[in-house]
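To start, I am sharing the structure in question, which I have written as structure tokens.
Right after this comes chain A.
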Amino acid sequence: MKKIITGIIILLISLPMILTFLLTVFTYYKYPQLLPSQLTFEYWNNFFFKNPLMIRSVLNSLFLGLMNGTSSTIVGFMAGRALSKQKENRHTRTMLLYSLPLFIPATALFIGVHLIMLRLSFTNTYLGVVLAHMVLSVPYSTNIGISFFKGIPSEMEQVARTIGCRDFNLFKKVILPLITPGLLFSGSICFLLSFSDYFAAALIGGGKVITLSALLYPYINNADYGNSATLGIVFVSINIGVFFITERITKRLTKVNTYLFE
Partner candidate 1 sequence: MKLRVEGIRKAFGQESVLKDIHFDAQEGKFLSILGDSGSGKSTILKIITGLVEPDDGRVFLDGEDITHKDPAQRGIAYVFQSPLLFPHLTVYENIAFGLEVKKVSKSELQKRVSELLSLLKIEELASRYPAQISGGQQQRVSIARALATKPSLILMDEPFSGLDPTLRMEMGTLIKSLQELLHLTIIFVTHDVNESLRLSDQIALIADGQILQTGDAKSVYYRPQNQIVASFMGGGNWIKGIIEQGVFSCDFGEFQAKNFLDGEASLFLRPHQIALNKNLKSDIVKIEEIRRLGKEIQVDVLREGVKLTIETFDDHRYDIGDEVGLEFPKIALHYVN
Partner candidate 2 sequence: MGKRIIHKKTILLLLPILLLYGVFIGGGLLGVLFESLGYIPSLGLNNLTLEHYLDIFLDRRFIESLFFSLYIALASALISTILGVLIAYRLMITTNRLWRYMTDRVLQIGLILPYLYVVFLTMLFLGKTGFISRIFLNFSWISSLEDFPRFVFDPYGFGIILVYVLKGTPFIALFVLNIMSSISTTYHQVATTLGATESDILRKIYLPLAANTISWTSAILFTYDLGAFEVPYLLGTNKAVTLSSWLYSLYLNPHISEIPASMAMNILLLTIGALSVMIYRWVIKSILMGGR
């Protein structure tokens, strides 16, 4: 009985993926046929060879994701370090402050960001898009940073200091190993946030910085199943891939729980 239920659930969940995949290799899907027909390699051919924009957008998104993952994590963990020493009662107020972007409606927020970008001539640049993504991701990386720094018992630092460890060495040998799982976790979350974002990148990147989402959007809008499915599969595979690879690496490093917004 258990196996039947498990089977049904797995079927239900993979059905969307299966259908999507079929749409990338079959081109004829007139209503009301159940499954698409007419095998074709047109879409994948398009993706890999014919339309260079597609691969480029994937690379762009990967690059932006990597940049955002790194910079947001750094900024977030720096802030996290500074804020982890706070007492409990001040905690909610600070949480509100660093989570501010999460409580401002995205449209209003990014239109404002765009105005400033125009002023600073950051529009249509990679830097601009990364900065915009950082606004989105830093609340999460700060939160992760705080919880990881809180998890380091303060005695550890004190002991290290008494045996002569000076600041940089202290950081490298004592603190870094303890927060590495957190760094990885934060990095992967910020990567995913950037990779999946449409709005900020489209708005600020303009025509110059084209992300995978930006390319996917019009295909969906026009109900172009074939191309949407193709880009969709690439999209989801990368997302899932990155997440689970990071999980593997983190698990191998330590057995540490990851806390979010405790």
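Selection rule: all candidates are chains of the complex that A comes from, given by their letters.
Definition applied: contacts are C-beta pairs under 8 Å (C-beta built on N, C-alpha and C of every residue); 3 or more make two chains touch, one makes a residue touch a chain; residues count from 1.
This structure is a prediction, so every number in the text was calculated from the model and none was measured.
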Legend entry - Candidate number, among 1 or 2, whose chain touches chain A in this complex: 2
Legend entry - chain A - residues contacting candidate 2, complex: 2, 6, 9, 13, 16, 19-20, 23, 31-34, 74-76, 78-79, 81-83, 98-109, 111-117, 119, 131-132, 134-135, 138, 142, 192, 195-196, 198-199, 203, 213, 216-217, 220-221, 223, 225, 228-229, 232, 235-236, 239-240, 243, 259-262
